[in-house]
Every structure is written in structure tokens, then in C-alpha cells.
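Shown here: the complex without one of its protein chains, the others still in place.
Chain nomenclature is as follows: A, B and C, assigned in order of appearance, with residue numbering initiated at 1 for each chain independently.
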Amino acid sequence: MKNSKHSTKLWGGRFQKRTSSLVENFTQSLDYDRYLYLQDIAGSVAHARMLASCGVISTQESSAIIDGLGKIRQEIEDDEFKWSVEFEDVHMNIEKRLTELIGPVGQKLHTGRSRNDQVALDFRMFVAESLASWQKEISSLIHVLVHQASSNLSTILPGYTHLQPAQPVSLAHHLLAYVQMFKRDYERTDDALKRVRISPLGAAALAGTTYPLDQEMTAREVGFDSVYENSMDAVSDRDFVMESLFVSCMIMTHLSRLAEEIIIWSNPGFGFIKLPEAYSTGSSIMPQKKNPDAAELIRGKTGSVLGRLMSLMVTMKALPLTYNRDMQEDKGPFIEAHNTVLGCLQVMAGMVRELGFDAQAMVAALKRGYLNATEMADYLVSKGETFRQAHHIAGKAVAYAENRGAGLEELSIEELKSFSDKISKDIFDCLDYQQAVNRRNFPGGTGPDSVAGQIKRIEDWLNKVQFSP
Amino acid sequence: MKNSKHSTKLWGGRFQKRTSSLVENFTQSLDYDRYLYLQDIAGSVAHARMLASCGVISTQESSAIIDGLGKIRQEIEDDEFKWSVEFEDVHMNIEKRLTELIGPVGQKLHTGRSRNDQVALDFRMFVAESLASWQKEISSLIHVLVHQASSNLSTILPGYTHLQPAQPVSLAHHLLAYVQMFKRDYERTDDALKRVRISPLGAAALAGTTYPLDQEMTAREVGFDSVYENSMDAVSDRDFVMESLFVSCMIMTHLSRLAEEIIIWSNPGFGFIKLPEAYSTGSSIMPQKKNPDAAELIRGKTGSVLGRLMSLMVTMKALPLTYNRDMQEDKGPFIEAHNTVLGCLQVMAGMVRELGFDAQAMVAALKRGYLNATEMADYLVSKGETFRQAHHIAGKAVAYAENRGAGLEELSIEELKSFSDKISKDIFDCLDYQQAVNRRNFPGGTGPDSVAGQIKRIEDWLNKVQFSP
Amino acid sequence: MKNSKHSTKLWGGRFQKRTSSLVENFTQSLDYDRYLYLQDIAGSVAHARMLASCGVISTQESSAIIDGLGKIRQEIEDDEFKWSVEFEDVHMNIEKRLTELIGPVGQKLHTGRSRNDQVALDFRMFVAESLASWQKEISSLIHVLVHQASSNLSTILPGYTHLQPAQPVSLAHHLLAYVQMFKRDYERTDDALKRVRISPLGAAALAGTTYPLDQEMTAREVGFDSVYENSMDAVSDRDFVMESLFVSCMIMTHLSRLAEEIIIWSNPGFGFIKLPEAYSTGSSIMPQKKNPDAAELIRGKTGSVLGRLMSLMVTMKALPLTYNRDMQEDKGPFIEAHNTVLGCLQVMAGMVRELGFDAQAMVAALKRGYLNATEMADYLVSKGETFRQAHHIAGKAVAYAENRGAGLEELSIEELKSFSDKISKDIFDCLDYQQAVNRRNFPGGTGPDSVAGQIKRIEDWLNKVQFSP
Partner (left out) sequence: MKNSKHSTKLWGGRFQKRTSSLVENFTQSLDYDRYLYLQDIAGSVAHARMLASCGVISTQESSAIIDGLGKIRQEIEDDEFKWSVEFEDVHMNIEKRLTELIGPVGQKLHTGRSRNDQVALDFRMFVAESLASWQKEISSLIHVLVHQASSNLSTILPGYTHLQPAQPVSLAHHLLAYVQMFKRDYERTDDALKRVRISPLGAAALAGTTYPLDQEMTAREVGFDSVYENSMDAVSDRDFVMESLFVSCMIMTHLSRLAEEIIIWSNPGFGFIKLPEAYSTGSSIMPQKKNPDAAELIRGKTGSVLGRLMSLMVTMKALPLTYNRDMQEDKGPFIEAHNTVLGCLQVMAGMVRELGFDAQAMVAALKRGYLNATEMADYLVSKGETFRQAHHIAGKAVAYAENRGAGLEELSIEELKSFSDKISKDIFDCLDYQQAVNRRNFPGGTGPDSVAGQIKRIEDWLNKVQFSP
């Protein structure tokens, strides 16, 4: 037992001194990678099955290993598993316990495999499952937005550019703009998944295994599409994490834009929405407060997730081949981003489901925003003015009406005629907000037929993705 | 002359005062968007054709517009075009000149279009062309790497993990790891392009046009695949820029890793490569210097491009719908990143093409790195030891040899036997580096058949993408 | 003429081949560092004077060099200087020209100096001057904010938390909050300057000069406070750039918050401010638009500057000692950030100076926001309720009044009493907004004496910093 001081490390042969506990705590990755225990066990089961199928170990050995791993999974889920930072990571903790449970045959699980390809497989499985869970929540959020759109087909509000009232749009059309953003996120996730679901097993430490393994079989067993081309790339590639983090940043960017509108719209100066109480909080000082905390936190957490993408990209910059310990810093950022994105998607879907809209407040905003000025210009064009001239005339009319404190539609026909002799009484039809919306009925526009078409197509898409395997 | 102070702005009707020149300079985007003149003109030509095809303007009007635009293009290319910040951006500069050249009919080009959808179209065209040019350079770089790999099939060097010698690999295999990274970049660019090549024309300012336009036709005319679903999304979506910037960051990350290796390998302590003189510089003080400046700059510029992705993501965070002037800050970051990525890809391809490799220096590094220790462990396993025990024994042998200042293969058979009685003379075959490489011949490994397979498949792929339409 | 192919490089002795023009363009830094010509010349003048003072060169030589440099400065300012990328950077361009103008003595300027310490000096001078110019603009902006505060001492508006109306505050107090932010920026800039104004001259390439130079003298000549301690640090330190970029990010963060409020406040739902026309733009489509473009661009450019900080920090990460070519990427980010910060500070000061405030719109917002609810709670506490109970009662009163569509002050005394029998008629004094403001008159609060004190102290500070040497 002369080596007792350092016998616990699997690589201790060359070493004379024990790792200091400061360093042990600093270098361990258990805090994060223990969340990968399911993937580690499933990956090991696949590996054991393949080893037996290739004749590298016997069927009995494979069964013993698989049984042992099942027991370990149960122990972890029953919170009876003893994690130890001394064994550095999830892989070593499980392997050590396996050998305790089933004896030396447990060590055969390591045949043809290294921690470098093992951790890459585990993490790819974890990321793949995370992305799939985002897609599920994205489709739920889209579902809720489409439902609110369908319920608000004829609600009209100001469409804004520069946060200034621009042209009237239907609330349905406004909400469907977000649907398009989240649909892109869904599709971007699909694209990322193609590059996540690639099995690195068989790459071993970096140069490839010396055992005749069936890499395609392990890939199939864990539900992956393909197998790595180059072993050095396989153990040093973290593109799949960065790309997934980027996808999460795009989701958060879209959520932050929607959150910003919820925050602005619930200010009394807008008053467009009534915040669901379950998604707001009050103030310990000010009794009248109803704060859009959930929306603010979603907006605020956007910063956290953007920072996490930056974290990993900085870490990966200029690392030589192949594996470097720096890469251990891939899990913390991703796991935190994953939890944040998932929570934000769920909370946003819940909040949007319960949002109440105040159509009257929206009409009031249309009036004070002169949202029919473009219509007046178009009217003048239809009477023979060039657009530039018509734009000029309508601009002067708005300046006049603003000074008088009235809407364009509230000016008298005499006042209106003073801006152009081409104006006659039929201008009042044109100044009506609903008609302005109806007039934009071509595909993609805010008119009712266009909106109905958008809803139809997105519902078809939802049916397809929600019931796909 | 009553409007002289503010008659130059196309939106001046409501305004009493002229924009200050400080503000004019601050808000203009001409510095960047003048680089989009080709796209602006091509987009306008497509729009004019479509307007005529739909009967919104006459064929003669369309022809006059298209002729005028052709003249303007020529003026710009002959450097005779007078750009003016007073007209804010590329669109207004060109439109103003068009009206000068062909009279009031020039204003009809604006029918059914707003600057909001126009700038989105122009920039999508610019980004699409940029991405295509990256793909071209990526495939050139891959071509060069494959060529170097093919020329170095039997050159062996240490494969590193943690920058410590790990196992011998072939130089071809090492270079092919980078090929896989850049191939992923190529494919990621393809995925991004699906979301770039969507025409926003017809969205007008935000609510959709009131003219019966054929949006599919304009999309086809500019070579795009599809048409926006929602007008508010169409004018406020900058996902396509962020995604393209992310793609550029991934390319730079891969280039930075290769650059790092070139820098390290050209240090005399490694001496693996001889830098091409055309890609290095000397020192004004130190006569012996030959600095890997090109590689260092590529590595350094990685930071610039990462910062540019961050720039736009921060800018887009929490912007309410629809267009906000903040979005003007999309062009600077992208154009700079585009130029950087393109330059770095070209320089890297040129440098790799001319790299000389020093096989003798690589062999020296193999010897001093004990790169056959894993082979010794595998040998012991083949003689009946468990892997863990074999690993332990080999570790002790390395510690011993290091103290003696010798390679494992330079120990006597007696010395070797002192570590395990399972060792006999055949161990020396096993300690040979070339055999270690040959033994890893399964798909993805560093062995010669595996490498030949990788080269074959990538050459097929190159043939496909380089001659695709 | 045997060396003609590579005779132009100052380090060409060891090299056989000419740098390719692709690489020459890629590695040159002239695009950015030509902006440092003034600093390069002033630094060289200081160096020449010191060399003469130490007897390393003669006084005549020093005079010839200084005269030559003066001519070059004139040539550059007259746009007659021929920049050439072949000579890589500003230093070599100037040195080359110097030798043309005054003969071989020009080469003596390089004595005891290397490009590594020379570029560090030039850039430190440039950064120091930039920071000083930011301080000047910051103090101008503070001046304008204080002026607006002084002009709006009795204007009352809602103070917001969570963008929900919270408690009434004076407009002066609100504006003075920004004054505090910008004052911190000023002081942070002072702290950064301590670490910028350190002379690296004498460090030579990295190991220190072999000439008996008077480093203190050069430092004094260029207006710096101190001299580097360690030559290797001196040539590889870019902390001063990163810290200055961070300072610029803080300035932009504060500007972005003020810009956001200007944008929100100019929406008609708020209507608190009337945008100066010179700082807004209209729409080419919508005649009624008056867009806060200048404020939006300031907000948007915040992303650009944050990205630039990130750029350099990524570039500097993990660079070994001492100078690496990556560091050339320090100038682009800083120069762009400098221009942006300077422009944004100027435009913001100009815009704030001309902002018109609408006190009536602010009063309307006070009413609809129940901003006297905290006062009602405080009233109940003064009548003997615990604060928690009082908060509860006032909360119920707000809910009641909101349902009735009235302000708290518009409820009848009977209605008010129904919430607590501790309420009597004197509650109406308490519900008055102006009194609510006056009551918060302790230092730091929104009351008039507190605000007057803040203004007094900041004016004293402004007097001090604006007239300091």
C-alpha cells in the first residue's frame, strides 16, 4: 500500500505527489457535469452493447456492465450516490462505482474509449436534448401567440417605427411578426442539430482507437445521425456548443423585443395591455404599483445569455489541437443558458396566454398619433398629385392639426381643402383607420385576408412539427 | 423659394428648421451604405421591372428608370457620382440623381416601396453575396489543406492534448482536422443563406403596400428563394445579419486555432514549419527575427470579428417593433467583418500553400515526448494486464526513462522487464512510432487507410461544391 | 542593384523574397495609425531632444531631425505627404521621408528606440488626448443638463420604477441623476489617465536600451507623469487601451439610458418632450412622423462601442510576452470608439440644450399613474397604522379608484373613509403632488432644497474642472 497517497487517480502512475485539495476543487468539473449523468450512462450502455456486438467483450460482460450502470442510475435518482470531487468528473465517479458494484470487469467499459471522446459524446447528447426541449417550448409559445392573434383579428393599434406612431395595423398582424421570429429560431435549431448529432466515439484520446469498433452502431444506439470524420477534430470540436449558444441568443433577442413591448404597453401612457397578476409584482412601498417583473427579467436575462456565448467563444479562440483543459468551461455557460432560455420561453408563453388587451386604449393612441396621414397622402396621389407632393401636403396638414389639438379626421372639409384643392368630401372615408388596414391586404400585409393566410400557414406548420417523431 | 431652407429633405413637409450639419453628419449612413450601390441599383431595376409587369407603371417609364439607373452605376464606377451626406444614404443619393437624369418619372420608382423595405432588400443582397464569397474562399483553403495533406501522408508528428505530446499522428491527419472545421463553416453558411435570401420588398414602411405588387417576381429577379410572410417582421428583422456575423466568428475561431499552431510550430523549440518569407516580417532591431506576422494578425483579428457580432446583438436587444434607427448600425459591423474574414481566408490559404514542413524536427519531438507510452500500455494489455494496471506500469517506466534522459525505446530489455515480467523482446516493435500510427487505421483514425478515405471523400465534396451553379 | 526586390524593408537582410502585395495590404496598419502622425512626430521630437541632451547625438543632428519632422508635419497637413503601404506603418513612412529630407542623419533618430516602444508611446499620447477631449465634452453635457435642471425646478413628473409611475419627482432632480452618472465618467477618466500617461520610451524592443537615455526627460517633454518600471511590460502592456475603452462603454451606457428616455418621452402616449427639429427626421412615406433619430443612433451605437471593448479584450487574452503582432488590432477599435463617443456626447449635449418639456403632459401622467398612493400610506402611518397595514389599505383604494376611472384625489371623503376610519378631510392636502415632492427635502431627495444643493455643488465642481490647467 505504499502508494496510498496517490492511488486514487486513474493516471497516478507517474506522479509522486497528491493533488492539493485547492487544486482538486479548482479543476473538478463535477458541479456541472453531474447534470450529464443520464447521458453518461446511456452513452456507456451503447458502448458496452457495441463492444459485445464486435466481440471485444463477451455478452455476459456487457450485461454485467449494463446492469451495473442501471443500478448506478437508480442510486443517483434516489440521491444515494456518493459524488466525490476526488474523482474529478461524472465519468470517473460512475466508473469507480461500477467497479465497486461489479468488480474488475467494470474496467473493460473503458476499452477503446477515452475521456476525451466520452465527454464529447455525453455533452453532444445533452445539447441535443436541450435543443429539442427548446423547440418544444418555442412551438408552445408560437401556439399561444397564434391563439391571441386569432382572438384579436379586428383589434387595431398603431404600428410603430422609431417608437413613433406610423400606420395602423391589426394586433393579430403585430403578434404574427413575433411568430415569424420564433419560427426562424425553430428552424435555426434544426440546422444546429445536424451538427450536434454526430458521434465522436471511437476517436479515443485523439488519434483513433486500436480496437475494431462499430462506430455507426454506437451512433445509432444514442439516436445520432452520423459519425465523425477525423478523430482529432472529434475530440477538439466545440462548434456544436457555440452554435447552440448562438441559437439561444437569437431566441433571447426575440424574447427581449417582445418583453420590451409588454413593458412599454403596460405603462399607463399606453395602457394597451393589462398585465396578468400572476406575472407581475407590487412594491413594498408604493401601493399603486403593478410591475411587469416577468417581462423585465426576460429582457434582463438576455444580457446573461449573450455573455455566455461570448464566454465560450473567448475560451475557444486560438486553442491548438486537440483537447485542452480550457474546454471544460463549455458546460457551465451552456447549462446556464439552457436553463435560462427554457424558463424564459415558458414564462413568456404563460404570460402571453393571459395578457388582456385594451382595444379602446389602442384607438386613443391611433387618434393622437395621426396614423391616417399616409392615407391622406395616398388619397392625394389618387387625385393626381405626385407622391412627394402629396407627402408634403399631408405633412403640413398634420402640423396644422397638431397645433389645433385635433385629429386629421376631425378637421372640417374647409380646413382640409385649404391644403389642396384636390381634396373633396370623400377624403373622410380614406381617413378611417379600419379602412387603412383593410387596404393592405396583399400577402404579408396587415389586411384581414393576409392575416388569415398567415395564421392558416403557421397552423399547418405547427401541426407538422408538433406531431413529428 | 419659400421652402429653400428645408426643401432638400424628402420628408420636410412638417418641419420648420433645417437639420444641423453636426446632426447630418452624425445620422448619415453614407460612409457604409455607399458600398451597397450595386445592390441598390439591382434591387431598383427588379422593382421597376415588376412595377411595369403589374401595370403600376408603363413599360416606357420602367425603361427610362432602368436606363437612368444604368447611367448612375456607370457614374459611380467612373468615380463621377457626387455623393452628398445631405441626402443621408445611398438610396436617396441615387433617387435624387435619377430624377435629375430622367425627370419626375424617376419618383415613380418609389411606388409601393419604402426605404424600410428597400434598405432591407439591399442589405440582404449584399450579405448573400458576401456569404457566397466566403464559401468560395473556404473551398480554396480546404483545397490547399488537402493538397498539403496529400503531400505529407507519411510525415509523423506528435499529436497534442493540453499542448503536451500525446500520441503520434500523421501530419495529413492533423491538417484534415482543420478541413472538417472549415467544411462545417461552409455548410453553416449554406444554412444561413436560406434565411438571408428572402425578399422583403412589398412590406413598404411596415404595414404592407397598397399596390398590387408581384412580390414573387422581385424575389426571383434578385435571385432570392422566397418572400417574407409578415411585413412588420420584414422591416425589423436583422437576424440574417447576426447569423452571418456568427458564421464569420466561427470561421475566425477556426482560423485562430490554425494560426496559433503556425505560430507555435515556427518557434525554434518546435521548428516544425519553415515560414514562407512572403508571409513573415523581420525586426527593425533584431536581425535574426522571422516573425509569423500574418498568422498573428489572423489570430488578433478574431477578437475584432467577435466584437462585431457582439456589437450588433447588443444593438438589437430589446428594440420594439418595427424599424428603429438603431438598426442602421448593422452595416458597419458586417462590412468590416466581411472584409476581415475574406482577407484572413485568402492570406491563410496563401500561407498554408507555401508552408514548408520539417519532418526531422517532428521526429525529434516524438522522441522527447514519450509518445509511445500508450503503445507500451496496450502491449501489456495484450499480454494479459488490465488496462489500468498497464497504464500504471507504463507511467512508471516513463518516469524512470525521463530521469535517465532516454526514450522508452532506448531502455534495455532488462530495464524494461524490471517494470513487468510480462515484457519480452517483441516490445520494441510495439514502441515504433510509425507502427503506432498504422495501428489506428479504423475510420476516423490517423492510420493511412483512414486518411486516404478522408481525402477521397473531401475531394468528392470539393468537386461538388466548386462546380455547383 | 542585386537587392532591388527586397531593399525597401528595413529588416530585409535575412530575407530572400519580397512580401506579396496581398500580405503587404493585410499586415499594414497605415489605415489606422496614420491618424497618429501628430503623436509620432511629437514623440520623435522629444526623443531627438533627449538624445542631444544626453550627448548621444549632437545638437546639430537633433536640430536637423526636428526641422525635418516639422516639414513632414506640414506636408501631411497640406496633404502632400505620400503615404505608402509598402512602408507598413506611420513610423516607417515618416522615418523614410525624414532620411530623404535630411540624409543619413535621419537614421540616428532610431538610436535607443524600437518600433515597439515608439508605437506604445505614440498610442499612449493619442489615447491621453482622446480621454481629455471626452472630459471636455462630458463637462459640456453636464453644463447643459444643469442648465435645463435649473430651468425646470418646479416642473413635476412621475418618477418611474419598472417603467411604472412610482412617486412624483421634479424634472430637475431627474436630470441631475444623469449629471451624477456623467460626473462619475469624468472621474473614471481621470483614474484611467494615471495609467495612460506613462512613458515606455527606453524599453526599446523589449529588454531595455543600451544607450544612457534620460527617460524622465522624454516623459516630461510629452507631458507624461511617469516612466515604465519594466521594459518587457512597457512594450506588451495594452491595459491603458482596454481601460479607456471600458470608460467609453460606461459613457455610452449612460448616454443610452438618457437616449431611451428621450425616445419614450417623445412618444405621444407620454408627450413629455418636444424634440428639436434639428435633431429629428421625418419619413419618406408617413407625413406625420417626427422621429428621434439622433437619440436612437446614440442608443444603437452603444452596441458598437461595447463590441469594441470586447474586440480588444479577446485579442489580448492569453498572449505571451512580449509584443505580438495581434496587438496592432488595438488602434482600429479605439479610434472608432473615440470618434463615436465624441460624436455622441456632442450630439446629446446639443439635443438636450434644445429639448422642450411639456409640463402639462407630465401632470396628466401623474394623475393617471396614482402617484400619490405612497402619500396616502404615509398619511395612514401618521394616523397610527403600521406601514404594512397602511400600504395594504392604500393598495385597495387604488384598485377601487382604477375601477371607477378616477384619481385618488378625486374620490369623495366618504369613499376614502370606507377604506379606513382613520381617514379624515386633511387627507386631501396629503394627496397633492407638489407637497409630495416638497416632503422629500433631505439631502439627495427630490425636494427643492436638496435639488438646489445638488446644483450648487455641481456648479462648483464644473468651475473647478473647466478652468483647471
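The definition used in the following text is that a contact is a pair of C-beta atoms (placed from the backbone, for glycine too) under 8 Å apart; a residue touches a chain by one contact, two chains touch by 3 or more.
Treat the numbers as computed from the prediction; the structure is a model and nothing was measured.
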Neighbours of the unshown chain, displayed set only, are A, B, C
Which of A:39, A:62, A:311 or A:389 contacts the chain that the document leaves out
A:311
Quick one: say which of A:48, A:127, A:145 or A:205 touches the chain that got left out.
A:205
Which one touches the absent chain: C:316, C:361 or C:416?
C:316
Have a look at B:377, B:411, B:430 or B:451 and name the one touching the chain we're not showing.
B:377
Decide which residue listed in C:47, C:331 or C:440 touches the omitted chain of the complex.
C:440
Contact partner of the left-out chain, one of C:217, C:264 or C:351:
C:264
Since one chain isn't shown, list which residues of chain A touch it in the complete complex.
9-20, 22-23, 25-27, 88, 92, 110, 114-115, 204-205, 276-279, 281-294, 296-297, 299-304, 306-317, 324-329, 332-333, 343, 346-347, 350
On chain C, where is the contact patch with the chain that was removed from view?
10-15, 104, 107, 110-111, 116, 159-163, 166-169, 173-174, 176-181, 184, 187-188, 191, 194-195, 202-203, 205-213, 215, 227-237, 239, 242-243, 246, 249-250, 253, 256-257, 259-261, 264, 299, 302-303, 306, 310, 313-314, 316-325, 374, 378, 386-388, 391-396, 398-399, 437, 439-447, 450, 454, 457
Can you list, in ascending order, the chain B residues touching the missing chain?
161-167, 263-264, 266-271, 282-293, 296, 310, 313-314, 317-318, 365, 368-371, 373-374, 376-377, 391-395, 397-398
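FYI, only the chains that are shown with their structure count from here on.
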Is the contact between chain A and chain C built from the same residue numbers on each copy (over half shared) or from different ones (under half shared)?
same
Taking each chain's centre as the mean of its CA atoms, how far is chain A from chain C in angstrom?
34
Counting only residues that touch at least 2 other chains, which ones in chain C make the list?
282-293, 296, 310, 313-314, 317
